[in-house]
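Not every chain of the complex is shown here; the ones you see sit where they belong.
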Amino acid sequence: MTIPRFTKKISKIAGSSPGTLVHSGEGDLSAIRISMMNYDAERGVQEHAPASIAAAIELSEFPGSSWIHIEGVHDLDMMEQIGAHFDIHPLTLEDIVSVGQRPKVEDYEHYLYIVLKMLCFEERETLIGSEQLSIIIGPRTLISFQEQKGEIFEPIRERIRKGRGRIRKGGSDYLAYALVDAVVDHYFLILEKIGEKIELLENQLLDHPRPRTLQAIHGMKREMIFLRKQIWPLREVVNQLAKGEADIIQPETRVFLRDVYDHTVHILDTIESFRDILSGMIDLYLSTISNRINEVMKVLTMISTIFIPVTFIAGVYGMNFKYMPELDWKYGYAFVWGLMAGIISLIIIILKKKNWL
Amino acid sequence: MTIPRFTKKISKIAGSSPGTLVHSGEGDLSAIRISMMNYDAERGVQEHAPASIAAAIELSEFPGSSWIHIEGVHDLDMMEQIGAHFDIHPLTLEDIVSVGQRPKVEDYEHYLYIVLKMLCFEERETLIGSEQLSIIIGPRTLISFQEQKGEIFEPIRERIRKGRGRIRKGGSDYLAYALVDAVVDHYFLILEKIGEKIELLENQLLDHPRPRTLQAIHGMKREMIFLRKQIWPLREVVNQLAKGEADIIQPETRVFLRDVYDHTVHILDTIESFRDILSGMIDLYLSTISNRINEVMKVLTMISTIFIPVTFIAGVYGMNFKYMPELDWKYGYAFVWGLMAGIISLIIIILKKKNWL
Amino acid sequence: MTIPRFTKKISKIAGSSPGTLVHSGEGDLSAIRISMMNYDAERGVQEHAPASIAAAIELSEFPGSSWIHIEGVHDLDMMEQIGAHFDIHPLTLEDIVSVGQRPKVEDYEHYLYIVLKMLCFEERETLIGSEQLSIIIGPRTLISFQEQKGEIFEPIRERIRKGRGRIRKGGSDYLAYALVDAVVDHYFLILEKIGEKIELLENQLLDHPRPRTLQAIHGMKREMIFLRKQIWPLREVVNQLAKGEADIIQPETRVFLRDVYDHTVHILDTIESFRDILSGMIDLYLSTISNRINEVMKVLTMISTIFIPVTFIAGVYGMNFKYMPELDWKYGYAFVWGLMAGIISLIIIILKKKNWL
């Protein structure tokens, strides 16, 4: 489950016609939930939960801004209705349902299509999960597609409801900024959790390194590779939006997107820093183990160096030769003890000089 | 067989005239197979299997789009006929037959020449094979040259037959897109297989690392180097096509090529991720082995530390001195056992304190 | 405390409205200190310590240059007053109070907003601390916001008081240069301290490497990663200022900023050099430990190789067989000593040849 994430992609049959809709996600396929907000500065806010996409399309005839948020992208009929009504390019529809896209922005003149990755960090397994968020920004209508249910846009809804800030006046491009900003802000939370985990591992490493620690560091490093792969293209996406190449993005919104761009760069810097720190930790682990081997070796060598010679002497006087003059000496036994004590002392002195004791 | 792939190249004699046709592949030299499809939106589809290139050239007088697909590039006469009829530059012909080109696109005004690599993954030997695909895109005619027989374009033929999507209306540039897209999509399948293999290796590494695992990781890393070398230039090729510098590519087709470009970048990202993961695995392996050495060392040291001193004591009382008072003590034997037990206990306590037990 | 620094950021609730002021620092929240200097070439200098921001705003009606320096950014009311009076964009206010910004410069036509990092090096813990400095440069007024109290701008105040150099004539852009220059100059002091620490570690490493040395090197490397992350974006900031894209920066000031730019590049070069040196030190440590293991192993092997064979011989003649002819030889004992001496000599000769002795 850890590596296949890296290759997740469009599962249309290789060589099949582009624009063929085949859903490639593994999400909860039961029910699709549509939620809708119509609002503008004068008319206030209307919230709807249309039962079908047809109802939503009808409701989107509202003269102000209209935000259709769809949770679940496996209903291909629905996609085709949306495509037909809003004149969406088949490739866009294909990208929405095949949820393994790289973050990107595409400008189809009458609408702007943005793909983002929403991430989550499963702390227990140290695994980063990823979910595709597609945003279609029309002149008045914004449609957002999320793979699974989630609540990270709730604060934005609250802001629309309460009319805080410029969100009600801002149009669909400002709403798009708010969504992108919410996603990027969410990355910081994930980085914070990862940071805590790394600090935990670093402490473990310094206090009591174990093979498990190493495996956890290795796992974290692989997650960083995954994270970088997911977020790296985002930089370019936000940069393109902020540079104002797309007409749909109003000049007033660009200053906010520039802010998001700064955050994106900040996040990528942090990921790079984490990778560097984790690499350093693996080096540290290896050095620590080498150190321990050295310590263990020293003890072994010390014990062996002290006892092997004296054991040899004891062996000599355990021989059964008939004519061994020392055996008959009165103080032979004492002499041997003295000899052995002398040898041991000598060896200990030598070892001390070599700083092994 | 693994390294020479890296240097495979144009085997014309160094210094010989450019445009000299010498075949450099190792493919099945027996028979060349030509298949042909003439189609357009009005006239429908005609399929042919011309016996010779002359017949194919005659058939290509069709007013709509014409796709000549040639499997096998070792017939130099055929190449010269094609060159003469379609006015192909000698360098292009040379590049088609000498199958070690880097992916590239070359614009010769009246035609566009694309070189691609078709890859396959021989799972048992963990080896990536590569085959050259050359595409000549004329205003109405597309000629594709493949080194060996293969079926990856069958879905495209099916689409032409059934008239699905815009392929019949699209002209030769759209057909070229379809071919490139099929090749790139095929890369994803290879990456998926490689991903599975890497996951397998990672599990082996964590459960039961063996020298063989290491060699397999090393082999995979070398394959990644090979893969990157094969695919890296493709990015530039597709980018050039998508940017529309060549007149033969219609503006409508460019949006599809942009999509292929995204996939290419995605593939390169994934290859880089795989390389990083494999590098991490080699580090992990090395650390794991160091760990094991440490474990083994600890056991050895423990056993030695416990038994060497007491063996020495046993040796001492095995000596044959005449005057060894302890030997005559009534409880001498018990005393020695007690002494040895005491020493062993002491050592075990010390080892426990050092966390070695 | 070491890793979370990397993720410190805007702590506004993810998804909340931009421009929401939430303070994210951990500084001394007790009291905010405002100090003020009004000066120009003709009128001389007036220094004030206004009790409230309202008073400061009133004082800033001075016709010459006005520098308001605020220590402490947690008073959100104050920020809103400043925002209202000087027409500061909500995003700027948000960035000032949420003290985890990346260094950047933003041009809002009627003012220029610069974020910098002030660093300090806690030598005992080998930790680099970081503090945010925000500078708003208006046509006549410069407002600087510092998280905590500090004295690094005292020399600048002294220069204004004494009218040394061109500072009194220079306007708010020249003052901004002076502030940035003081911050960058301060980095050199930190680098010098770090350099000394690295040299200390290098000497320790060569003389007497210990696990602690390794941990200290690892710690330093992590600090270098942190430092680089903090300073890297500064290069771009100073470059933008020096290139004169902002109208508020006078052409005469640019030559001074170019000088600061050179220093910034110099600092980044030095950080890179330090990282390379530290990496080299970790490699050196690992090699040194391997060397030691080798030395210890040699001693062990030497002792074992010399004594194990002769101990075996002693063991043989310690056997209690009835019929062991050697035991009854007159010179059996002498013969065995000779044999053992011969074996030991032979082994020593072999070891000498192998360069182990």
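Going in written order, the chains are labelled A, B and C, and every chain counts its residues from 1.
Throughout what follows, a contact is a pair of C-beta atoms (placed from the backbone, for glycine too) under 8 Å apart; a residue touches a chain by one contact, two chains touch by 3 or more.
These figures come from a predicted structure and were not determined experimentally.
Undergrad: For validation: placed chains = 3, all identical. Expected total copies in the complex?
TA: Altogether, the complex is made of 5 copies.
Heads up, the rule we're going with is that only the chains that are shown with their structure count from here on.
Undergrad: Sort the chain contact graph into one of these: line, ring, star, complete or other.
TA: Here the contact pattern is a line, an open path with two ends.
Undergrad: Determine whether subunit A and subunit C, two copies of the same sequence, contact each other through the same residue numbers or different ones, counting it as same when over half of the numbers at the interface appear on both sides.
TA: Different: fewer than half of the residue numbers at the subunit A-subunit C interface appear in both copies.
Undergrad: With chain centres taken as the means of their Cα atoms, state the distance from subunit B to subunit C in Å.
TA: Result: the chain centres lie 41 Å from each other.
Undergrad: Where the centres are mean C-alpha positions, what is the separation of subunit A from subunit C, in Å?
TA: 26
Undergrad: Which subunit B residues touch at least two other chains?
TA: In subunit B, the residues touching two or more other chains are 318.
Undergrad: So in the complex, the part of subunit A that touches subunit C is made up of which residues?
TA: 152-156, 159, 164-165, 167, 178, 181-182, 185-186, 188-189, 191-192, 195-196, 198-199, 202, 206, 255-256, 258-259, 262-263, 265-266, 269-270, 273-274, 276-277, 280-281, 283-284, 286-288, 290-291, 293-294, 297-298, 300-301, 304-305, 308-309, 311-312, 315-316, 318-325, 356
Undergrad: Can you tell me which positions in subunit A touch subunit B when the two form their complex?
TA: Going by the criterion above, the answer is residues 2-4, 6-7, 9-10, 12-20, 89, 91, 95, 101-102, 104, 106, 211, 214-215, 218, 221-222, 225-226, 229, 232-233, 282, 285-286, 289-290, 292-293, 296-297, 299-300, 303-304, 307-308, 310-311, 314-315, 317-320, 324, 326-333, 336.
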